[in-house]
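Here the complex is missing a single protein chain, while all its other protein chains stay put.
Chain lettering (A and B) follows the sequence in which the chains are written, and residue indices restart at 1 in each chain.
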Amino acid sequence: MRNIKIKCLPAVLAALMLLLAAGVSQAATYNLKTGTVTVTMPDGKAVQMWGYGLSTGPITVPGPTLNVPAGENLTINLTNNLPVPVSIVVPGLSLGSPPVPVMDIDGRVESFTTLAAAAGGTASYTFTCRPGTFLYESGADPALQVPMGLYGAVRVYPATAGQAYDNAVSAFDREHLLVFSDVDPTLNDAVQAGTFGTPVYPSTVYYNPRYFLVNGKAFQAGDTPDYIGTDGQDVLLRLVNAGSLSYSPTLNGQYMKSIAADGFLLPFPEENIAPLLPAGSTRDVMVVNGSNGTGTLYDRRLYLGNGTARPGGMMKQLQVAGAMSGPVNVSVSAANGVSGVAQQVEANWGSPQGAAYLKNMQLQVGTGGAGSIVKLRYIRATNLLYMMNDTGSTWIGGFAPGSANTIVNSRATLNCANTTVNISGNNIRVSFNLTPAAGFTGNKGLLMYVIDNANVAVGFQTKGTWTIAAFINVAPTNVSVTAANGTAGVAQQVSAVWSDANGSADLKNMQLQVGTTATGGIIKLRYIRATNLLYVLNDAGSAWLGGFAPGSANVISNLRGSLNCATTTVTPAGNDLTVSFNLTPAVGYSGSKAMSMYVQDNANVAVGFQSKGIWNIAP
Amino acid sequence: MNKTALWFIRGAVFCALMYAVPSMAIVDTYCPSDLNGDGISDDPDVVCRHITGGDGFAKMADGKDLYVFGFGDATGVPDGEVMMTNMLGANTPAPTIVVKEGQEVYLTLSNVGMANRPDLFDAHSVHWHGFPNASVYYDGVPDASVAINMGASLWYYYKAMDPGTYMYHCHVEVVEHMEMGMVGNLFVTPLQDGTAFDDPTDSVVKNFTKFAYNDGDGTTGYDVDKLIQLGDFDSRFHDASISVQPLPFDTLDGDYHLINGRGYPDTINPDPIVNVDGNPYQPEDSLVTVTQGQRVLLRVSNLSATEYHTLRSLGIPMKVIGRDARILRTGGDPAGTDLYYYTSSVTLGGGQSYDVLLDTTGVAPGTYFLYSRNLNDLNNKDERRGGMMTQIVVQ
Partner (left out) sequence: MLNRLKKKLGLVVAMAVLGVVMAACPASAVIQGVTGTAFNFTAKPGYIYGGDGVSIYIWGFANGTGVVQYPGPTLLLHEGDNVSITLTNSLTTNVSMVFPGMSNVAVTPGGSGVPGIITTECPPAGTVTYTFTAANPGTYYYQSGTDPALQVEMGLFGAIVVYPTGSFPASPGVLSQPGHAYNDTQGDSAYDREYLLIVSEMDARIHRAAERGIAPDTNGFFSVYWFYNGRNMPDTMGAAGDPMLPTQPYNALFQMHPGEKVLYRIVGIGRELHPVHPHGNHTNLIAQDGRLLSSGPANGADLRKRLFTIPTTPGGTYDTIFEWTGANVGWDIYGHAPGDPMQPNEFAADHGKPFPTPIPHQQDLMPGQLYSGSPFLGGSGALPPGEGGFNPTGAYMHMVHDHVEKELCNDGIFPGGAMTIMAIEHPSVPIP
């Protein structure tokens, strides 16, 4: 263990100030902006966050890492596109000479330093730097703005390359930055809805974080590890806590040697299993890579869930290997399917250099020649989905995930509206909504291909199997109909349930008959699912009246009763479809009326009429 | 409530106490070096203080009047007047006691009862937190020694052997009494005070005559010191207390976050904060005002019953030179190796203290900030821009 003491720091600080006064320092300059960005958590929750970004790039949380070369100072030119004024402070570096806090009308501090006004305001900040790891964050209304996402990291380099502090104790072979933070989605939702500061969410005294992030990403099974070097290397982990709680990162149960905290060298290094990283602080720890493999860094305060789901939260896998791996076809899975029926196929691609390093991802269903496979493609830079055409000669489609488009070939249909792409951390996860065509059945291999920005490609690799059964049409069923005792002239709901084992979308034509022709006449009702229209048979029994949608302001009548479409509802649920007809038996149409049901599916298989109940109508 | 009603209630409770309790119950100051009967020690090596334990009210920064328990100051108050004067006299925080290394301290604790809760007959004690080799009798843990009942006085003796930043608090029903506010600080100044040392490790030649510890080299020297006591109140608990409801121990979680018993911006108000009774019982601000070039000693402690706090200094680096009332050298020994370190924040759980120097040499005049970086602490409950924050003004 090295026995090195910190140099006389105030002298160093004073020397730096003299340097500044003499005007010899250059500045690393960053043009930053602020804005909003929607981050989707692994459990699907979409959270609107505030963040910093390079003026020429996207908004990210954490914001861009600001790197300051040796001997330089840091200047940030900020353009603020948020609806509130913001600022930037770097704890541990200068607060401005002199500091210029902004006080509000009640004499309370609104910002520790100069504000960039809302909606396009600008401000510049210059920081006298010393080597080390620092946090930058908003200095305006920090209790709100920092948890909303306004934070990032600063790395100031010393004169000696390969060190963090111009001191041999900080010599490293490789460095890795880890920024920890927390998110209370209820706060973000309230800010987005304009209800923060009202009784809905009066202040952040109620802050209750549910997501816990490492470099802006909550952990998900299947996340591609970060690469941290080769066996035996000395790795500097720059730990930055932008959150509001203390965390205790731990790695594999191996010792982490802290050499500095808050950008100050410690008087003596300290070895810990799970060093405490208080809110708003930084810590530089050295670890020695063990043999090749993947280790898990996780928070020993055990915030390891995404909302209520686990595993998740403040975890990050780190990989030791001879070289950083290229892109990875991580996994693909598809539940057993049926031709003609849409389902999701989940694919996960990763890169240790970050999701933005993935260029082109492809999923192939089936093997053999072009005529026997389905090939799908996602291009990250353009955010577009494609399918290979039947002959394999060209890509067709080119639509964004979520857009109302389908891409079809003779073997499958890709529904872009129900296809989602999640890009975060090191991974791109695509959930394709695919419908295999009739005849595209059997055990289909699932093969993956990926190529990254450096044109390193992997695949096609077989990563799974999708078993697609031929569509077997099962006859639909008339399940039940219920009607409470009624009174002629009085409206009531009559609820009929039909079902189809192939899914309620296979139901085509459903009919409900009240009464029999022999006993006072019938009221015959019809619902066509594909067009979502309701009908009543006319008095003569020769034609269908109406053709209106459930919920529309229409009434269809014959002599024996009327159907009020406005209060008639249709509710599909799984294999079932429930129609709740709002029926008024005509005055004079009373007695004990038998109810019978008919159903026909998309293959024109029909069942009925079957007697299913009695409706007693009092006069 | 108005003052007349208050005096009436006080009188009634006082009488009730006097008649309900055997006539031994009597307030009695013990100060053997008090020659003229004024309750103040006439021997320079002896300090006598008289504090009272009871209830009262504190004003939160959002205007909330919070029911509290606390210690009040009765030093110099004639024994016969203590009950009347100090009923509802809880100070938030408790009076800060400052003594010199080597002095003997006689502390009288009188229990003035709970005027707002006449159903409570709680005893009180004083636990002098951090006092080394403490005997059990004077340590204040009621289960292991004694505590004092209403209307009577208990006498503590301490010999202040080690300089540093200490805390004291009641240890009777400790969760309740500490949460309700019976917490205070005690500083012991070192023998080295008065001698001149120029800190060889800083960038200026300047003699200090006040030090946190007997450092022998001036490295803990300061110009101005400031009490920074971190604490929290859970208003639901305090409201339940005054409404004679069951106390919600299992959900204790602070919603008022305080420095020296106040939330921002009351923390920077140099005047005492006056409570609903019109009494200035929150006397301690945490506004630090210094001249550029001076060194400030922040005597930081956490007396919260519920949480940890990370206190950050923005713009002026912290140098930690003491912890838990010991100089930050090997084993707390002035002869040991320096373990001083620089940081932007210190993190404290309950019962910890830190001595932090802020050196304003070369620091541009202006307003800097000392605040909790557990950002949800920066509120006075529902009121934003409040809580655990104060300001450092460099002139």
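Heads up, the rule we're going with is that contacts are C-beta pairs under 8 Å (C-beta built on N, C-alpha and C of every residue); 3 or more make two chains touch, one makes a residue touch a chain.
This structure is a prediction, so every number in the text was calculated from the model and none was measured.
Note on the undisplayed chain: of the listed residues B:178, B:212 or B:300, the one touching it is B:178. Note on the undisplayed chain: of the listed residues B:115, B:228, B:311 or B:325, the one touching it is B:325.
If you put the missing chain back, the residues of chain B touching it would be 21-22, 24-25, 30, 104, 106, 119-120, 123, 127, 129-130, 132-139, 141-149, 151-159, 161, 172-176, 178-179, 246, 248-253, 304-308, 323-326, 328, 330-333, 336-337, 339, 347-352. Residue-level contact of chain A with the missing chain is found at 1-3, 208-210, 212, 221, 246, 248, 250, 252-255, 268, 270-274, 276, 296, 298, 300-305, 307-308, 310-311, 313, 315, 317.
Just so we're on the same page, only the chains that are shown with their structure count from here on.
Averaged C-alpha coordinates give centres for chain A and chain B that are 49 Å from one another. Listed in rising order, the residues of chain B touching chain A in the complex are 201-203, 255, 264-265, 308, 310, 312, 314-315, 317, 338-345, 347, 359, 361-362, 364-369, 373-376, 378-379, 381-387, 389, 391.
For chain A in complex with chain B, the residues that touch the partner chain are 5-6, 8-11, 13-14, 17, 89, 91-92, 94-101, 104, 106-110, 112, 139, 141-144, 146-147, 197, 202-207, 244-246, 261-264, 266-268, 276, 278-281.
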